[in-house]
Structures are given as C-alpha cells and as structure tokens.
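Yeah, one chain of the complex is gone here, protein chain that is, but the others are all in their spots.
What follows is chain A.
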Amino acid sequence: MLKMLNRAALAATLTAGLTAGLMAATAPARAETTVNIVGFGAGFAWADLFGPSGTEKTQKLLDFEKKEGITVNMEYADEEVARQKVLLDLVNGTGNYDLVMLGSDGAVQTFSAAGYLEPLDGHLDKAKDYFDAAKVYKPFLEANTVDGKLWALPYYSFGPGVVYRKDIFDKYGITTFPKTTEEMEAALKTIKAGLAKDGITDVYPLTMRGAPGEEPSLDLAGFVFAFAGYPAWFEGGATTPAEIKAKKAKPIFTGDFKKGFETFVNWAKDYGPPGIATHTWVDMMNLYGQGKAVVLLPSAINGFAGIPGSEVPAVKQFSAYGPSPIGPSGKPIESFWTFSVGVSNFSKDKDAAYKVLAFMTSEPVMEDFATQIGWPYTTYPSIMHGPVLTAKWPKETLDGVEAAFISADPHYFPYIPELNEFMDKIGTAASEAIAGTKTTDEALAELQSWAEERMERAGYYK
C-alpha cells in the first residue's frame, strides 16, 4: 500500500513538474521595452550613462531603466561608421535603432523630408519631467525644426565665435578685439607681418577647416551669410523647398554667394597653415592647442576643445574668447550646429524611445556632460550660469558664448532635403580653391552648373 502511495506521489510530482515546466516554456516572456541607440564618441558623449568605455551602465542609467521599465542599449561606433549605420537602418526601414544620431547640417533636413523620422512636437508633453523645451536655448530647437516640425533634440551644440591668443594680439599692438571682418583681416595681416618679422615660421595667424567634403561648409556658409546678409544660395534668399519652387529660385553661387566664399578661401590661403586645404576640425583644434595658431574662427568650440589638453602654457593662460566678426551686411559670421538625436519612424515603441531621448538630453545629463568636458557650451541657460561653468570660466566668456547662441540664425543656410549634397559640393569646391587646383571663379562656376542640374533633376523648376 505504502509502495503504491509512494508511486502515486512520485507520479503526481513528476506530472506537476512537467506541467509547470511546459507552462513556463510556453508562457510568453515578460514584456520588456528595449530602446536601441547608435552614436559616436564613446567616453565623450553620454559618458555619465555608459561610462568611459561606452560599454558600461552607470547607476544613473540603471535607476532610469528601473524606474521606466526600459532597457537602453547603446552602440558606439566611429563617427563615419555610426552615420552609415543610421543611414542604412533608416533607408531599409529596419528599425533596429530606435534613436538615431543626426546633425542640423544635413541629416535632419534630409531624413525628415524622406519620412524617416518621427516628429517630436506631439511627444514634448509626454516626458516633460526629463526634457522641457522651454528650458533650453530656443535656437538649438529651431536648428532641428524643418517645415515647422521639431525632428530632434539637441545634445552637444555650439554657436559662432573666435578663440584667440591675447598675448600675441598684445605683442603686435592689437589692443582692441576686431569687431568686423574688415578689422579682423587687418589684425590677421598685422599678426602675419609681426610673426614674419620675428622669424616665427611655425605659428600661423589663423586656423580654419578646408578639407574636401562637408567639413568646411558649416563655417563657409557663415561667411556667405555675413557678406551677403542672407543665405545667398538661391535667388531671393529662398531657403525652403516651397520657397524655391514658388519663386523658381535658381542657385546663385556665382552671384551673391561669391564674396563670402572668396573671403573664406583668401583668409585660409593668406593667413592659414599650409595644410589647411585638408584640415578637419580635429586639425584646427590640434593646431590651436599646440600653440601654432593665433586665431581660430568661426567655430570657436574647436578652440576650446584644444585648450585643456594643450602642453603649451601660453595657450592655457592667454586664450580668450571674442564674438564672431560682423560682415559688411551687419550680420556676423555664423557657425551654428547641434549634434542632435531623433526618433526613428520605424521604431516599434516611439513613446519609449522618446522617453529615453528626453532623459538623454535632460538637464542633469547635460550638466554631467558640462562637468566632464568643461567647455563653455551647453543647451541649458541654467547650466551656463550654474556652478559648474561659472567656476571654470569668466562671466564675460559665458555671456559672450550665450549671446552668440541667442542672436544666432540657425537657418543661415537653406533647409532643403538636398542639403547634405550641397554641403559636400561646396566644401570640396572650397578645398579646391584653397589648394589652388581651381581659381575661385572656376570652382564656383562648376558648383553653379552642378547645382542647376541637381535642382532641375530634383524637379524644383517643373
């Protein structure tokens, strides 16, 4: 009898075990929201969330994940690789990445027009605890606004300005900071003559970027804006597809665009280092940091980036910030950019993706970023005037950088889907003119002819 009972108990246990096992195996896994991101700059961007190697999860991020029930997966890659991953993911509509890294100088314009991004206006109120649009500098949002809709939130961002060596300015008798492009050119001329007189051959009056491709175009477009007084790319200053189509506005690269382009090229040739036709932002940063350049403009942030790691004491001691020079039109040389992040239109959970985005661009995260890099740049006025940056920078520097943000016109170049192509062609034309393979007129004539054909092909003048 006991044996029978034992057998029955054993059978019941086995049956129960098997049933439980089967149920566990066939039951749906606990639902968990996952948000995938691709970006660049491991150890630089969001180091407070993903650690210095980009492969960890800090307590701050773990707390967010726990609170919101969202798992955040970050994939860092080299900048070019990350851009390619974003492009391929969006073009194929795979939705592997919920959040995609963009930029306000082409990607936002192109991808929004192609329908690859989710407009964020409807999401802004959903995660206000993390990101409140009213608390950030407006121009950084405007830079990511196309056709009246917001497509991305700003992370690392900057406006125009000049970083220069005050000791060298003083040495050559430049006691007043040059306010206009004319005065800046005179100052550069004086510095060049002074350096030559002193037999200094490895320090150059100016460093900018002239590498082929889109690299110089952000700054070059700023020169065009300062000289023409408007985004002089298309007739009548048309900056949107609707305006271009309505006015049948033709490109004007051999027209009002020319003066700014010419000045950019001439300054680079006359006052820049010999290798400037291949220089990227990294080269201009390094050159300034090594004390081999006196002035860096108009993307002053690259100068600030070069100062902390500099081994030249004078660079750390005597570097100063000045506002971007005003051109003959009364407008300053612009250089305005945001490294922004958008929600993929192919994301399976856009609300969760937006929540993560709002967290990643929130005030505490940006404050940690400011603490980490220490440059006087941030998207929040509260951080600009907060303890982190005021402890590090003089008030006039912070006020100057802030004034450049506030007064900037982020739309100083056209917001058209073809912007990326134009940026690439314009930068390459500048590089050719700086290197001397083409004259300014030849480079602009080729650019004009390409642009006319391209716009015709895109159906703007039907």
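Everything that follows uses one rule, which is that a contact is a pair of C-beta atoms (placed from the backbone, for glycine too) under 8 Å apart; a residue touches a chain by one contact, two chains touch by 3 or more; residues count from 1.
Just so we're on the same page, contacts and distances are computed from a predicted model.
Chemist: Which of the following names does UniProt give to the chain that is not shown: "Succinate dehydrogenase/fumarate reductase iron-sulfur subunit", "Glycosyl transferase family 8", "Multiple sugar transport system permease protein" or "PadR family transcriptional regulator"?
Modeler: "Multiple sugar transport system permease protein"
Chemist: In the complete assembly, which of A:153, A:220 or A:287 touches the absent chain?
Modeler: Missing-chain contact among the listed residues: A:287.
Chemist: Which listed residue, A:62, A:114, A:186 or A:314, touches the chain dropped from view?
Modeler: A:114
Chemist: Just one of A:101, A:238, A:277 or A:389 touches the chain that is missing; which is it?
Modeler: For the chain that is not drawn, the touching residue is A:277.
Chemist: In the whole complex, not just what's shown, which of A:67, A:197 or A:457 touches the removed chain?
Modeler: A:457
Chemist: May I ask you to list the residues on chain A that touch the chain which is not drawn?
Modeler: On the chain A side, contact with the omitted chain comes from 80, 83-84, 87, 91, 110-111, 113-115, 202, 210-215, 273-278, 280, 286-287, 290, 292, 417-418, 420-421, 424, 428-429, 431-438, 446, 450, 453, 457-458.
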